[in-house]
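A protein chain is absent from this complex, but the other protein chains hold their places.
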């Protein structure tokens, strides 16, 4: 059970560690306190997003062995490249009835032929359950499970076939969706939000099952899954809190406003918003056609991040938020999971 | 002075006239009533956006000789391709102290060497003044001047040089911005919002002058400028009204909410929102870096439309709105002009 | 059996019919002589390529009822937008032992649920056989079967599902590949190049079967398949000839050079080159990695057209050639079908 604090810092480019580390130190923490570096980097967020790889290359050697990185590409529109640093907070914060806690871990390497399939679901499920257990959290006190998971490159697709095995897809961009789906189902299963049968159906295309607390992002810069579990625990005492919901669709301002009002009602200040966004799979938003799925120049995840990022940044009045594209089983179809981290006023 | 009504209809593709014409007839109007077809089409909104050209090719032969088309490309993110049909409304609507009126016109052809320069400013100014005069409007009663203006293709740049003349730029995408700027300065000048000296400075790069009522969009599908002037007149009586403002930046939700509250306070229902959006030229939004101007895969106008479209659609709860990219002299730098058309309750 | 002539004309933009029609008249032909307008237009060649739709919108009303249009989008790199006009040539050209002949036709409308499946294969096969029969050609005298076929938009995917039917894919870009594949298998079957069992296997993913004479292109601008069969017939007498081959891969200059040397050996002059190009599905060219399938910013068909177009234009010394992307069952995997049309010297 690790009580945490959260520091947010803009980055001047994907290789910028100096700026965030300065902010970290100013906040009274050291690199050895880092549990996770969760960044938005300015690539396309798709298969060939090397901004993620560059950030991983500069951060990985700096952080503790058991800390993780999660770099989500794509800062379309108004979004600001930045990192959210989660640190172990060993200071006393008396007077709070609970506190935000976190645990991080990794699955084993996901083989190319396992990606997007039951084996990936199972690996993520096992890791999430282990981390929830480590935090001694009731599943209802988990507010966010953030996963960074691998994808399939052409090379991996080919090597898979050379071994006589068939990958889940040979479309590299589509492999990102399949990986996010499998990770999210692993989360949903670990949090008792669905059954094994529902997982199976979801892997076959059913869109009935989803978790409001799952946020998965895929990338070529890793071969295993990096996992962060965030929850509130009565065993901790700190001013950080979390609330979560699911946006019903990409223009669901009401849900966002309600969550923000809840924060305000508790006297809280928003520290970070983490949202998933996607193009509604049926090509429509409230009965009106959108064109995200027929735009061959611009992937739908880029469209979705830009639009939902614009809405959230306007509502929260902050551009340094974590909006990630591709919300398979992460919130309602066409919508997405939404977590707000906030800080209660000092008491 | 033409009292107008406004009909909004989604389109199934850029060549779709049947759907909108059906809606027009159901509303009790005929094609001969059309003053303007203002559409959002699903191309990239940039130089090679042939969705605009396709819409123009199918609509131009249908509409009255003195009606105009304005097709603005780009329905990034949640935006829905649609047309806004402005029709002359000859019905009596007694009991209103004023009404929304409109006039449309065209400038002469803008030569390639004139584009983005004083000659274009002057041509637009003269046309706008003439239309405002025709409507017998005080300039303060004008709520929107919408302009569709030409751009420079490679062929035009070359032919210009072959004639020994230098175009304002040889970057075809940049020519769109220059054309929007010149048109907008023409509007600002016609509405007495700036001096000739300020126009000159603005053409040289000064960002001091802008109009909250200007909305200009450029395209390869025309050689002159199409102009629509919208205002409220005491000489008319109908339930349509307009309000306008300028967004301070791309996340300025407050200004939008205020305008919507004003509409609500008057008992109005939003009919259409017309907004301009752009990437802040200094690369920042409220002191935080954005990446719209360093993304060589995706033009900044596409980013801006997606983000501001996402915000506005969420606030208005409608995806069939007119959000156009590139806001040079159209509202504050980094923000954009914003006009809301609304309908008062029957009385 | 229609003896034909071929006129090639550049276009100033996708809506340009005036230029080509002027060239047509100068060559001594009339619009009523047109059998087919085969164009390269300057869109992205993908789902949202409205340059094709614009060209179709301006050409379709002009041409005879039984003539067809085939607009293939994408003039990446050095390629020039142009049209190739195939006209019925009723003049006498004595002294030739044979001549180039052509026939055109259309299939019925391909329903969304049929696209990419056996029903589309069968519809194309039947039409091709009928056209080959009409020309009284031996299958070995057929040098090119050019097909323009439909694709699936989001709207079609959704309406298909609303009817309880599953489309072959819900990825709109992928639907283009499936449609090209089905059309090409229909051609291969009609030309006795494969068995029904091989067609079935190919629809399931086998890449064993392909035709060196098939060239299929998909688009949103039509609902049926437009088909052109070109061959040489001893019943005709004209100076036009055709030769075909398959490029082994995207850098197979040898095959191109051999074909061009054959033309030269016969004293011929190249009139037009029609080639298909694709990213090698295994992610490699001669054992070296290519990145066309991992580039999420730029579809692989655009990459392939640009590269193969660059090679062919350099070898033929002409940029107004027909290079089309996506070569499923059209020539060897990673390569593509290649047809050269040429004119013998007057005798």
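When the chains are written out, they are named A, B and C in that same order, and each has its own residue count from 1.
Operating definition for what follows: a contact is a pair of C-beta atoms (placed from the backbone, for glycine too) under 8 Å apart; a residue touches a chain by one contact, two chains touch by 3 or more.
Because the structure is predicted, anything quoted here is derived from the model rather than measured.
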| item | value |
| --- | --- |
| From B:54, B:102, B:135 or B:157, residue that would touch the chain that is not displayed | B:157 |
| Selected from A:14, A:77, A:167 or A:281 as touching the chain missing from the view | A:14 |
| Option touching the unshown chain, where B:17, B:179, B:299 or B:337 are the choices | B:299 |
| Selected residue (touches chain absent from view) among C:36, C:240, C:304 or C:329 | C:304 |
| Sites on chain A contacted by the missing partner chain, in the whole complex | 12-15, 42-43, 48-51, 53-54, 57-58, 153, 155, 220, 297 |
| For chain C, the residues touching the chain missing from this view | 10, 12, 42, 44, 75-81, 250-253, 256, 285-286, 288-292, 294-295, 297-298, 302-304, 306-311, 313-315, 317, 319-320 |
| Those residues of chain B which, in the complete complex, touch the missing chain | 44, 46-49, 153-155, 157-158, 161, 170-174, 220, 281-284, 289-291, 293-297, 299 |
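Please note the rule applied: only the chains that are shown with their structure count from here on.
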| item | value |
| --- | --- |
| Interface residue overlap between copies chain A and chain C, same or different (over half shared) | same |
| Rotation angle superposing chain A onto its copy chain B by C-alpha atoms, nearest 5 degrees | 180 |
| Rounded Å distance between chain B and chain C, as computed from the means of their C-alpha atoms | 40 |
| Chain centre separation (chain A, chain B; CA means) in Å | 38 |
| Residues within chain A bordering two or more other chains | 44, 289-291, 294-295, 297 |
